[in-house]
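For reference, the structure I am asking about is given below.
All protein chains but one are shown in place.
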Amino acid sequence: MPRRFIPLALILTLTLSADAQTKPRARDLGVPFDGTPGPNNAITDVKGVEVGHTTLMSGSGKLVVGKGPVRTGVTAIHPRGKASNDAVFAAWFTLNGNGEMTGTTWVEDSGFLNGPVMITNTHSVGVVRDAVIAWKVKHGGPDMEGYFWSLPVVAETWDGYLNDINGFHVRPEDAFHALDVARSGPVEEGNVGGGTGMICNEFKGGIGTSSRVLDAKEGGYTVGVLVQCNYGARDQLRIAGINVGREIPEHSVFKEDVGSIIVVVATDAPLIPTQLKRIARKVSLGLGRDGSYSGDGSGDIFIAFSTANPGAVGAKGIHQLTMLPNDSLNPIFLATVQATEEAVVNAMIAAETMKGINDHEVIALPHDGLREVLKRYNRLAK
Amino acid sequence: MPRRFIPLALILTLTLSADAQTKPRARDLGVPFDGTPGPNNAITDVKGVEVGHTTLMSGSGKLVVGKGPVRTGVTAIHPRGKASNDAVFAAWFTLNGNGEMTGTTWVEDSGFLNGPVMITNTHSVGVVRDAVIAWKVKHGGPDMEGYFWSLPVVAETWDGYLNDINGFHVRPEDAFHALDVARSGPVEEGNVGGGTGMICNEFKGGIGTSSRVLDAKEGGYTVGVLVQCNYGARDQLRIAGINVGREIPEHSVFKEDVGSIIVVVATDAPLIPTQLKRIARKVSLGLGRDGSYSGDGSGDIFIAFSTANPGAVGAKGIHQLTMLPNDSLNPIFLATVQATEEAVVNAMIAAETMKGINDHEVIALPHDGLREVLKRYNRLAK
Amino acid sequence: MPRRFIPLALILTLTLSADAQTKPRARDLGVPFDGTPGPNNAITDVKGVEVGHTTLMSGSGKLVVGKGPVRTGVTAIHPRGKASNDAVFAAWFTLNGNGEMTGTTWVEDSGFLNGPVMITNTHSVGVVRDAVIAWKVKHGGPDMEGYFWSLPVVAETWDGYLNDINGFHVRPEDAFHALDVARSGPVEEGNVGGGTGMICNEFKGGIGTSSRVLDAKEGGYTVGVLVQCNYGARDQLRIAGINVGREIPEHSVFKEDVGSIIVVVATDAPLIPTQLKRIARKVSLGLGRDGSYSGDGSGDIFIAFSTANPGAVGAKGIHQLTMLPNDSLNPIFLATVQATEEAVVNAMIAAETMKGINDHEVIALPHDGLREVLKRYNRLAK
Partner (left out) sequence: MPRRFIPLALILTLTLSADAQTKPRARDLGVPFDGTPGPNNAITDVKGVEVGHTTLMSGSGKLVVGKGPVRTGVTAIHPRGKASNDAVFAAWFTLNGNGEMTGTTWVEDSGFLNGPVMITNTHSVGVVRDAVIAWKVKHGGPDMEGYFWSLPVVAETWDGYLNDINGFHVRPEDAFHALDVARSGPVEEGNVGGGTGMICNEFKGGIGTSSRVLDAKEGGYTVGVLVQCNYGARDQLRIAGINVGREIPEHSVFKEDVGSIIVVVATDAPLIPTQLKRIARKVSLGLGRDGSYSGDGSGDIFIAFSTANPGAVGAKGIHQLTMLPNDSLNPIFLATVQATEEAVVNAMIAAETMKGINDHEVIALPHDGLREVLKRYNRLAK
C-alpha cells in the first residue's frame, strides 16, 4: 500500500525543513514588496505561533483509487504553541464559499478560536477534525466529570488533479504528526503539508507565508500570514502589479479559476473579535493585488486571530483585556494586505514542479522567467 | 396648520410623565412574569440610560396629506446620558428586515454605538437622522480642523394606519426635543414618542419597557429593554403563554402581521460587541414567547449596548477593558428574553384606544378582558 | 467490543420503526397545537424527503473510553430521496453558535444544499462527513475526468452525559447505513439515530418531527421540521405556553442550558435561498414558544431547504425557476414556527428514560404528569 512509504517521505521532509528557508523566496529573487517583514518573514514571527506539516507523497502513474498516487498532507497551526490550552480571540471571513472551514460557527459566535487551525485536502477534513478532538482529549482531556467537547477548525483545498483524493489517504496519525512536530521558526513552503498537491494560478502552489512588523510608533506589532494556495487563473496572475501569468503562459492547467485559498492571519496586536473580523476581510485586498477574481469554484476562506489577551476565555469572573482602538488599525490592515500579497508569491516560488495521478504535471513558476518579466517592466528590485 | 398645536400636546405629555408609571403596568394587572425587575422596571434601570419622547398628536377625521391627522413622534435613548460624548460597545440583529435602522453598518464593523438610538415613523427616519448630526455638531462639534462626521442610529416602524405619514410631520426640532428632554427614571409607555401611532397584535401598541436585575452571584447586572412595538397578528398573541389574542378577537385591524418592532437592549454588564450580538439575537426568543411569527412586512430590528467600559472608543493608545466570559452569559440571555417578553405586554397595557386618520380606530388591550382570560387559564398572578 | 452488539440493536430498531408512530405523540396526549399537520406529521410529508437512522446502543455501567457504554447514532435526511443527485435551494441560520454544521459556507454562498443533511454526536462529525463523500463517490462518483468534490452538511449535538463520546464509536458504515435505510413515511422519534443519547430540557430528548399543510388558498404547500433536540433548562420549558418544566422538577440533570438543537426545515414551496434564510431564522420563534433562551453552551443551528425547482443547480444555460413572492410567505413563516414548536415536544414525548455511562439516568417526560399540568391550566385538548 503506497501509504506505507510515507514515513520515509516524512523523514525526508523533516530533514529538509531545517534549511527550509534557504531556498530562495520571492524577495531573494528581486520581487519588490512593501513593508518590513519579521525575522523569518513567516507567520511564526508572531510569538507563540507554531506550524507543523505532514507531507504524504508516494506512488506515480495511473490513478488507482485507494492506492494512489498520493500527493497530499496536513498542516497544523497552533496559535499559542502546542502545549497551550488557551484560546485566542478570532474571527473569519469568506470571500468565496466553495470550500470548508469547520468550527467557524463557534468562532463567529464566541469570538474565540480554541485549538489549532488545520489545513488539508477537501476529502480529508473529517478525519482531521475528529483527530484534533482525539489529540486534545489525549493532551488535555475532559474535565473532572468526564465532560469535554470540541469544535475544531479544519480547512481545505482540493488537490484531486494531482492526488488520489478519493483514496482518503490522510489518517488520524497524520494529523497527530502535524500537531506534534509544529514549531516556531522558519516555515517550510511549497509542496508540503496540506499544500502538497496544490496548484496556484496554474503553477504549482501550496503553502506560503510572510509577515510584517509595524513601526514602534504604530505599536511595533507583528502580523503574520500563512496561505494554502490552490486558486487562480494563469492569465490573471499579477506579481508586483505585473501580469506575469500572461507573459508565462506555458503549461497552463485549467481554463478558469477552479481552486481555493485558505488564509490564516496571526497578530500579537491586542484586537477583539470585531476587529479581527475586519482583518480577515482585508485579506481580499491582498488577493486582489495578486490578480484574483475569486472564481465560483473557489473556497476563499480566511481566519484571523490575536495572541494578545492570554487567559481571556478560561477564567471565571470578569476578565481584564487590552484593545487597540479602531482608529489605530490602519497599519495592521495594510500589513495584512501586504503579507497576504507576498505569502501567495512565496508559495509559488517555493513550490516545485510535480507529477501526480495519471502523470498530470504542474510546473513551478520559473524563477528566471519571473525575473525576466519583472525586469521588462522595470519592477525588479535587485 | 395642525402641527402648531403640538407644543400644547407636548406640555401635556411632559406633565403626565411625572406620574407616567402610576398607570397600571402588566404586573399590576396580575400578568405573571419571571425574574426580578429593577426599580423602574425600565431600560433606565441601567445606570446612565436616558429616554426622551416627543409626541405629535393633532387633528382628527379625514386624512389630508400634509395637514393630518397627526399621530406620531420621536423617542430618543441616550446610552450614557445626553451630556456624554462617549460611545458604547454595541451590536445589532435583524429577525425580519422590512424596516430601517440607519447607522448599523458602522455599529457592526466598529463594535461601537456613538450617540443616541432614535425611533420614529418610517417616513421620518431621514429628518431625524440629519437632526441628530446637527444636534451633535451643536453640542459637541467638529474637531479643531473643523472635521466631524456622524452616522446616527435611527429606527422606525410604520404608523400610516393612524398617522398622516406622508405628511412628513416630524421636524428637526422634534428630534432635538426628544434628545433634550431625555432623562433617567420612569419611562412613559404606550402612545408616546415614536410609538404614538403604533399598533401591536391589532391592539394599540407603542412604547414599552422592562428590566431585570441579576442575582449578586450572577454579577448583579441590570438588563433593560425598550420596545417600539407595532407588530403582530391578533390570533397569535400570547401573554403569559396563553393565546389571549384569540380570546379577545374584537376590533381586530389587519388580517396578518404587517407591522414591525424595534427593540433596544441596554446592560451594564461588561460585554464586548461579539457578546452583544448574541444578546440582540436572543430578543427573538422573547418575541417568540409573545407569539410573534415575524411576518414578511415586519421590520424586527434589535440593537444591544453595554454601558460598561467607558472611554473604550476615544482614547489613544491601548485600552483596558473588562469582559464577562462567555460562559457567564446565560443569566443575561435569560434576562433579555424575559424583559423583551414583558416590555411588549407593557406597551399594550399602557397604550390607550386611539382614533387617527379617516377615523381609523385601534382599541387598547382591555385590562379586564386580559385578566379574565388569564384567570380562565389559571395564569393570573394576583 | 461493545460495538459488535450494535447490529442487533439496529435490527431491533428497524423492526420497531414499522410501527414507529404507533407510540403516542404530543397531539395524542392532548397537547394543543395550531395548524394542520400532514399525514405523518413529519418532515417526510414534504414529498421526496427521506429520513434514516442508525442507532448505536450497547453496554452499560462505568465508562471505559473506547469501550462504552454507547448511546449514539446517525440520522440522515435526503432532501430529494437517496437516489437523487439533484441539489435543493437552501439556507442556514445560527441562533447560538456553540456547535457545528459543516458545509454551510457553501450553502450560504451558493444557495444550494447538495446531498443529505446528517446529524450525529459532536465528536463524530468528521467521520460522518468523510463517509458522505465516500458514499457519494460510490453512488455518483467523479466526472469523466475523474474530478469530484463534495462539501457535506453534517451537524451535531453533544451526548457525552450518556454516551462514551470520546470513544468515537460512530464508523463510516454507520453513516452509510443511515443513508441507505432512509425512506419516506413515518419517522421514528426519540432515542434514535443522532438523537439516541440526547437530553432536552433535562428530560430525555432526541429526534422529533412535525409538519404543516397550508390551505389551498395559501398555496397548499407543506412545511416539515425535524429536530435533534438536546437543549434547554427544565425550569424554562413551556409546552402549549405552560411552564411544564417548573411543575415537573423531578430528576433534573443540569443547572443551566448546556445543550443544543439542530433543526431541519423542508418545504415544497418554491422559495429561493434568500427566502429560505428567512425561514431558517423564524425557527427561533418556535423555540421561543417552547421556552428556550438558547444558552451559551448551545449549538442552535438551523437549515431550511426547498424541494421545488428540481434541476436548478445542474444544467448548463439559463435556468427557469419558480418563486413565491415575499408577501406570500407569512403562512410558511407561521407553519415553520408551529412545526418547530411541536417537533420539540414530539421528541420529548417519544423519548424513553435512558441509563448511560456511569449509570447516568435521564428520565422521559412523564406523559401523565404532562397531561395533569396542562389540565390544571385548562390547556388539555382532549
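Brief remarks on what is shown
Labels for the chains are A, B and C, by order of writing; each one numbers its residues from 1.
By definition in this document, a contact is a pair of C-beta atoms (placed from the backbone, for glycine too) under 8 Å apart; a residue touches a chain by one contact, two chains touch by 3 or more.
These figures come from a predicted structure and were not determined experimentally.
Of the chains on view, those touched by the hidden chain across the whole complex are A, B, C.
Only one of B:T72, B:T94 or B:S184 touches the chain withheld from this view, namely B:T94.
Residue in contact with the omitted chain (choice from A:V128, A:V337 or A:L370): A:V337.
Interface note: of A:S84, A:N243 or A:T353, the residue touching the hidden chain in the full complex is A:N243.
Here one chain is not drawn; of C:R238, C:R278 or C:H360, the residue touching it is C:R278. Touching the omitted chain from chain C are residues 109-112, 219, 270, 272-275, 277-278, 312-326, 328.
For chain A, the list of residues touching the undisplayed chain reads 95-96, 236, 238, 240-243, 256-257, 278, 281-282, 284-289, 291-297, 326-330, 333-334, 336-337, 376-379. Listed for chain B, the residues touching the missing chain in the whole complex are 63, 94, 96-106, 108-110, 122-131, 133-134, 137, 142, 146-151, 154, 158, 160-161, 165-166, 168, 299, 301, 357-358.
Everything below uses one rule, namely that only the chains that are shown with their structure count from here on.
Taking the mean of each chain's C-alpha atoms as its centre, the chain lying closest to the overall protein C-alpha centroid is C.
For chain A, the chain whose average C-alpha position is most distant is B.
Shared contact sites, meaning residues of chain A that touch two or more other chains, fall at 109-110.
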